[in-house]
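Questions regarding the structure given below will be posed in turn.
For this depiction, one protein chain was excluded, whereas all remaining protein chains were kept in their positions.
Read from first to last, the chains carry the letters A, B and C; within each, the first residue is number 1.
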Amino acid sequence: MDDSQQISLNKVSVAYPGAERNQLSDLTIKTPAHQIIGILGPSNSGKTTLCRLLSGIIPQVMRADVQGEYRLGTLNPTANWAEINRFIGYVFQNPADQLSGMAETVATEMAFSLVNLGQSASAIDAKVRALARQFQLIDQLNQNPATLSGGQMQRLAIACALVTDPEVLIFDDPTSQMDPVGTSQFFAWLKNQHDKTIFVTSTNVDALCNTVDSLWVLNAGQLVASGTPRKIFNQPAKSELIPAPVVFNLASQMGWALPDGDYPVTQAELMEATGHER
Amino acid sequence: MSDSESSVVLRQNWAQNIDPVTKLLLVACVLLGSLLYKSLTYSLVVLGLSVFLVLAARIQAKALRLIEFSLFLIATIVLIQGLLYPFNRTVLLTVFHLRFYKEGLLYALMLSSRLLSIIFVTSFFIFTTTITENATYLEQIGVPYHTVYVLISVCYILPQINKNMRHIQVAQRARGVNPQSNIAEQVRAIIPILVPLITKTLMQSVERSTALQLRGFSNPNRQQTEKLTYYRAELAHRGLILLAALLGGWKIWMILSKLV
Amino acid sequence: MSVEINQLHFTYQNSNFGLQIPALSLDKGLTAIVGQNGAGKSTFFKLLMGLLPLQDGNISINGKGSHELTGRARLTEIGILFQNPDDQLFNATVKKEVTWSARQITRDRAQVDQIVESALTKVELLDKADENPFDLSLSDRKLLAFATLLATNPQTYLMDEPMIALDWHSQTIVLHILKQLADEGRQIIVSTHDMDLVAHSFPRVITFDHGAMVFDGTPTALFGSPAILAQAGLLPPRIMQLCALLGDTNVYLTTEDYVSKHQA
Partner (left out) sequence: MQIKNTNATSMWRFKLSTKAMVLIPAAVGINYVAKAFAEGLKLPLWLGSLGTYLASMLAGPIPGAISGFINNVIYGLTLSPISTIYSITSIGIGIAVGILFYKGWFDSAKKVWLAGIIIALVSAIISTPLNVAFYGGQTGVVWGDALFAVLVSHSFPVWIASFIDEFVLDLLDKIVVGYLAYFIYKQLPKKLIYFFKD
């Protein structure tokens, strides 16, 4: 696997100016790109700081003293910062903060990133309509963004991040304000996004385990565990830091193990372990 | 997505076919003129022109509402200048044995007509342009997008700050602060309302600054797609800049001729 | 000591949303309010707090008409924790924030200090007493807002989505405190999306849908009627979703509940 397909962090530490302790300390990991990575951990564990580092917000927008090297395939955020939106789509925890504050209609809001790239009106119009259809916002195109409902605003924020077809997507706790139906729709949509590198932080352990390819577990700025959800929750020295998903609790208490002795963590593995899948 | 207008699209109201920058230059000229010239006839002429402008654009109702702010002020000007203008000589009328002088009243008339003409010519700009029209046109004539953003986003941030304020007032009432009762309670409510409001407004501006940059805000080859066209915009700009130069030049000429 | 509501009707001016509650009595213990975003949960809470005008019908809070309770008198009867703590924090330090609330009900120095210390200890923020509230994480800011509510210690607690933005440890802290308060005989009314929380901790659950009360009973009864769940746009607890995948459509509240019934 050549370097362009690798995500690698080597002894990465980040400290905000005036902060007593490092927000991230000594992160080291090497993993293939083009997968969905879930980032888990208690509050103050450094999840948001890691998202800011990977996207280039640190140090481009937010000053911080960063040590160590980090690579996202061939992308170097600081080098091509002016055209960053071509490579990275970032979705904030609070979608309202994502809007440009200058658009009278949903369509103009979605077009903002493309106008900044200097694309032609027709190309922008086509792209915006396609995304509006994909995110059920087609009838809201001429509506003022401020009048959207919570769920619509969340979908608009995601659409704005995707409009430039970026290779890397970063979601910082996107479903915290969504109701259960909205949350399951989001993770279902996320599961079938292919050949993109996606980072998603969340406290919803069950949804993450069912969706991601691998998990990074942070605690107080350190990477305490990483790997597939199955590997992480079947480790003997599993820390009490992260509550296990319901699938794992159920299977471990009922003794439903997978052929290799691990207990299932995702719904698919549960079906396999209980011999239900057709 | 409105497609780009190629030829001069005549909007229904003639005033909307004049570009925003011309209207702003008009306001600047009237301001400059009233700063430089104290003559009554000049001020009355300018007032007449601005009233005609407002009537022709059929925005007199809205313009009058803007005037309400200043009517009380104009009344005090007439009162104070009428009685106390330093160059008062000839008594015009006495009311409740208060002596009103001709010179003072004329001076007050000059001041008031200037204030009214500024309000009228500004309302010509306010009530015949929209925020997006201003933003698009400023960028179209070459104003860097960063500057346009700073100027125009103010109009969008205000509704959001007011919404934040209402949420905070409700939240603080639940904690025992009641900002709507007597003056003492209102003063005591200043800190509990303003601190969260300002912190939240500044935090949101941090988030927005990050979001903007992530969406390519500082990209040099940004290309606005919409092209607005107006009636003889170029000509109007040059004409008004010339007018401003004339106003300034004439004043300097008058000062020099007095000295020599 | 209970919250009595009857013939309550409320509509916002320029929207077709209307809240109707014919009759409802909330007595001591834990009660959950569930329903989709926009179903009327927050409006209901604001009406109980007297933050929205009482259009018609009446609400009595522990024997007193809700709209007679003004300013400080209400603080010891009923209090609310909003979903977003940032609208309420305005003091220079965590300690001063809680002290401000304590001083709304008592001026006695010793009593205030005792209230502040006990509130901060319960939410485990005592070690951050001198920090600026806005330098804390969102999870800690929410615990701080909860501490200010504990400082006034009302008879009725309204909690609007308390678990949102809290990490797991903080969620266990809040739940533990709420259970303690319920055992002391206070009314604890919690609006939430977390059906697992409702299943494992709440003896009573009320469901709102488009401003109407469509269910009032036990979680077991609610999760046993798929029609109401579908109408209100709700999902059953995760254990039931899994069992459905395995072809078992019985009602289970927790994993332990399932295991104990199948551990033959």
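As a convention for this text, a residue touches a chain if its C-beta (ideal position, glycine included) is under 8 Å from a C-beta of that chain, and two chains touch if they have at least 3 such contacts.
Worth saying up front: this structure is predicted, and the values here are computed from it rather than measured.
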Worksheet, complete the sentence: The chain left out of view makes contact with A, B, C
Response to the item:
Full-complex touch with the removed chain, picking from B:21, B:135, B:165 or B:233, is B:165
Worksheet item: Of the listed residues B:29, B:59 or B:212, which contacts the missing chain in the full complex?
Response: B:212
Worksheet item: Hey, which of B:59, B:193 or B:233 is the one touching the hidden chain?
Response: B:193
Worksheet item: Which residue among B:22, B:136 or B:153 touches the omitted chain?
Response: B:153
Fill in: Missing-chain contacts mapped onto chain A
16-19, 61-63, 101
Discussion item. Using the document's contact rule, name the residues of chain C that touch the chain not shown here.
Written reply: 90-92, 132, 134-135
Worksheet item: So that we can see where the missing chain sits, which residues of chain B does it touch?
Response: 27, 31, 34-35, 66, 69-70, 73, 76-77, 80-81, 83-86, 107-108, 111, 114-115, 118-119, 122-123, 125-126, 146, 149-151, 153-155, 157-158, 160-162, 165, 183, 186-187, 190-191, 193-195, 197-199, 201-206, 208-209, 212-213, 217-218
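Just so we're on the same page, only the chains that are shown with their structure count from here on.
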Item to complete: Look at the interfaces A-C and A-B and say which one is made up of more C-beta pairs in contact.
Response: A-B
Item to complete: Could you please state the distance in Å, as a whole number, between where the Cα atoms of chain A are centred and where those of chain C are centred?
Response: 30
Worksheet item: Which bits of chain B are touching chain A when the two form their complex?
Response: 1, 3-4, 131-132, 135, 149, 152-153, 156-157, 159-160, 204, 207-226
Worksheet item: Of all residues in chain B, which touch chain C in the complex?
Response: 164, 167-168, 170-176, 178, 191-192, 195-196, 199-200, 203
Discussion item. Under the stated contact criterion, what part of chain A meets chain B in this complex?
Written reply: 55, 57, 60-62, 81-86, 88, 90, 92, 94, 97-102, 104, 107-108, 111-113, 115-121, 124-125, 128, 146, 160, 164
